[in-house]
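One structure below.
Every protein chain of the complex appears in place save one, which is left out.
Take a look at chain A:
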């Protein structure tokens, strides 16, 4: 193990390390801690210039109550849910199929199609922007959640295919061979043999895609406008203009917007990290 395990070092080094951890963590998260404190401060603190001090009174319920009952925030949140969930399902479904096809079968063009998915996944969004906006307009899906979902599903298929295909490659191929010998139809092999083995991959991808889509901002402002269909990332910026300089409400809003992916991350941490570090260990 590197660096040298701390328990093999002197007692003072151990205590020093344990003491240093929270200090470094607080410095690392300082901007976030500041926002959390902002979000429970009264408005008066800001007019009096008490930006960075201790709150003069705790307005937790007041501030968050305003965000939930006097702003469009709940609608934006709901939009985000209705955009994110179908995208996760669609992208994971499509890519487990493409990943299965590319990972199990040998045919001409296999690697070429695989590389097409990978390359497309890394493309800058801007090269897609004008045509995709156009396409969405012509399908009458501009400013709808459906329009956003369809694009997200299609685009995420690139990354998810890369992930699924590499995962399927690591499965014991003998299982598939054995099923074939038994005369099981290919699609049944997919449903009854491969899919159950892919559970960890499905979980990892679902959390990752959830976070990516929940946090998307660019496509939200390109393909939608207004509280009817915009997700929370776009909502928070219009929130910004609604409550100009009302830092306490803005902070509360930001925290609310950030919570779902954070909760997802904590619940599914193992899968999340497995997904992100795919290929980092060999």
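Convention: a residue touches a chain if its C-beta (ideal position, glycine included) is under 8 Å from a C-beta of that chain, and two chains touch if they have at least 3 such contacts; residues count from 1.
Simple rule for what comes next: contacts and distances are computed from a predicted model.
Trainee: One chain is missing here; what is its name in UniProt, given the choices "Iron-sulfur cluster-binding protein", "Putative ABC transporter inner membrane component", "L-lactate dehydrogenase complex protein LldG" or "Hydrogenase maturation factor"?
Mentor: According to UniProt, the chain not displayed is called "Putative ABC transporter inner membrane component".
Trainee: Considering the whole complex, which of A:63, A:206 or A:233 touches the chain not shown?
Mentor: A:233
Trainee: Looking at A:89, A:128, A:179 or A:202, which residue reaches the missing chain?
Mentor: Answering carefully, the residue with contact to the hidden chain is A:128.
Trainee: Thinking of the whole complex, not just what is shown, which of A:44, A:60 or A:185 touches the missing chain?
Mentor: Among A:44, A:60 or A:185, only A:185 touches the chain that is not shown.
Trainee: Give the residue, chosen from A:44, A:60, A:119 or A:175, that touches the chain omitted from the document.
Mentor: The one listed residue touching the chain not shown is A:119.
Trainee: Contacts of chain A with the missing chain: which residues?
Mentor: On the chain A side, contact with the omitted chain comes from 1-7, 14, 17-18, 21, 24-25, 28-32, 34-35, 38, 49, 51-52, 94-95, 97-98, 100-102, 104-105, 107, 110-111, 113, 115-120, 122-132, 134-135, 150-151, 153-155, 157-158, 161, 185-187, 190, 211, 214-215, 217-218, 221-222, 233, 236-237, 240, 247, 250, 254, 257-258, 261-262, 265-266, 269, 273, 276-277, 279-282.
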